[in-house]
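What you see is the complex with one protein chain gone and the rest in place.
All chains are identified by letter, namely A and B, in their written order; residue positions are counted from 1 within each chain.
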Amino acid sequence: MTRFLPDEFRIPAIGAGVIVLAALLPLFDDGFYLAMAVNIVLYAALCTAWALFSGPTHYISLATAAFFGLGTYAVALGNELLPFPLLVALGAAIAAVLAGFVGAATLRISGVYFVIFTLGLAELVRQIVSWAQVKWSTRMGLYVFTDFTEAHIYWMLLALTAAVFLTGWLINRSRLGFAMQIIGNDEAVARHCGIDTARLKIILFMISGAFIGMAGAIVAPRYLYVAPPSAFNPTISFLVVIMALLGGTRWLWGPLVGVIPFTIVMEFVSANFPNDTSIVIGIVFLVIVYVLPDGVTGRLEQLLARMRRTSTASKAATVKEAA
Amino acid sequence: MEILVTGILLGGTYALIALGLTLQYGVARIMNLATGETLVAACFITFWLFASYQVSPLWGLVLVAPAAFAINWAIYMWLLKPLVDRAKNQGMLEVDSILATFGLLFLFQGLMLRGFGGAYFTYTYLAERFEIFGSPYALNRVVAFLAALLIAAALYLFLYRTRSGTAVRAVAVNPNSSNLVGIDVAATAALAFALGGALTACGGTLLSTFYTFNASMGVVFTLKALIIVIMGGVGDVRGATLAALILGITETAVASLIDPGLMLAATYALFMLVLLFRPQGIFGKQPT
Partner (left out) sequence: MSAALSVTTVRKSFGGLVAVNDLSFEVERGELYGLIGPNGSGKTTMLNLISGALQPDAGEIKLAGATISGLAAHRIARLGVARTFQLVRVLPSMDAERNVMAGAVFGHRSLWGAELHELARELLALVGLRGREHVPVVAMTYIDQKRVELARAIASDPQVLLLDEWLAGLNPSELAIGIELIERLSRQGRTIIMVEHVMDAIRTLCGRCLVMSSGRLIKEGGVAEVLSDPEVVRAYLGDDDA
């Protein structure tokens, strides 16, 4: 993984090709399919960014909605004051700061505290934002007027997804990635190898949070009107966990395998059985735990390994017969 | 003074919920993130019994607690025990139980949304005034507090005066050596989990007499319970009780002095203090 084999560039090349193809979509449709594609790309970015941290550490972060909402709010508040790209960067920065804070408070102690802290984080930030808004302004929400069309948002999200993938790919090839892999295997060994485990986890959580904040900033124009309850919707956190784990986090592209079908299914469920989305989410969580503990990609890997074993075994058998 | 009394009255109910969770996490080693849903379910059942059959919430306890015990026991045996058995270490069990109880959380929430919709519910029970130190309080809060006190006392007697109670405490301290002294750890864990569920449900029933509830508020209560448990020290019954009272008072103070919209912020502020100064809990020893 540290050697530069041309083989290793095949996957990024394929990825780049897929992204270029995906970028052509708005030329063919700008209604239902584009809207669905925006959702898919949004969750692809969110889930892959989430898995950057939660994949190697196995810490279930539920902070997604908080980071996302902060990104959205950065745009909503600064829309008339600053250029959009700067606001996206600002959203990333604010989310990263919050991630650093949460990480510093909990990751030095234990993973359980981390989960608990993130569980109510979106709600906490929502309460504080609402309180501040009521105190310093009279309105509950903010209007976001921009010239962006759905296609623009789609392209920006696609670029963000590409950036997340590229970052993940670079991390995997770097010392940081190797360190995270060691931490995921055995944290005590990692420390005795000289790895500052708490610091690296915090850094990675900040990177992951920054991307999630950016995603929130990019989709802000889509909402037109931003109010705390919609911006800090905790369901986003859970959906991200589900999709990423459903796909599997062993590979960078694993979450994508969960995102595409799940977004489509959720679209269908919320259109036809709007009151039963919770039940569907609950069942998928249970399916992940009891049927697909390593996600779809993990299960595929197992099956492949088994097939390879039986095929070598049968080959060995035929060789024996021939002899 | 009023804040203090109101806070303590609220803390009594919190204590039951947190005692339930501390049994489930401290003894059965299951981080039950669906605990808030158990609570909300108990609220709804009590409401339904009261509205449809005029069963008083205090009698409702008699029905709700055994039902919750049975359901939680079944959940432990069928859903969670397999996870305990397959886990190679505590970390894996933690991740698995977190995800599995997330599943239960959404499943229960979805079922309650189906049954009762997303609206807020409340009913009138013992809403008379009751005077303590010359200030008026709602009688239902006082009754709920006293009932919580009784239940907590019963739990205390069970844990410290009976054989199975001693087994529960032993497993909380160290499951491996408990096994050596002839305690059936698996059965004790199931008992603790079921008992914990029953306590949480009692908390829900009592809460419903004075609190406006809806189908999706479970997570906030889960969070409160978790923070109380950590503040008190995992598996520590006295710690959880004290922490519950502290949380009740803090929330009431913040709600009445600053802004009711910042209750959760108050909870988090407490959590931060605990993480910074006593991550091992109020009565906990330094971890080794």
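Operating definition for what follows: contacts are C-beta pairs under 8 Å (C-beta built on N, C-alpha and C of every residue); 3 or more make two chains touch, one makes a residue touch a chain.
Fair warning: this is a prediction, and the values are worked out from it, not measured in the lab.
Asks: Among A:P12, A:G184, A:P261 or A:P293, single out the residue that touches the unshown chain.
Replies: Within the whole complex, the residue contacting the unshown chain is A:G184.
Asks: For the chain left off this view, which of A:I195, A:M214, A:A244 or A:V257 is in contact with it?
Replies: In the full complex, the listed residue that touches the missing chain is A:I195.
Asks: In terms of residues, what is the contact footprint of the unshown chain on chain A?
Replies: 2-3, 175, 178-179, 181-182, 184-186, 188-197
Assume only the chains that are shown with their structure count from here on.
Asks: Help me check something: in the complex, which residues belonging to chain A touch chain B?
Replies: Residues of chain A touching chain B: 58, 60, 105-106, 109-113, 115-117, 119-120, 123-124, 127-128, 130-131, 134, 234, 238, 241, 245, 275-286, 288-290, 293.
Asks: Going by the contact rule set out above, which residues of chain B touch chain A in the complex?
Replies: It is residues 31, 33, 79, 82-83, 91, 94-96, 98-100, 102-111, 113-114, 219-220, 222-223, 226-227, 230, 259, 261-265, 267-268, 271-272, 275-276, 279 of chain B that touch chain A.
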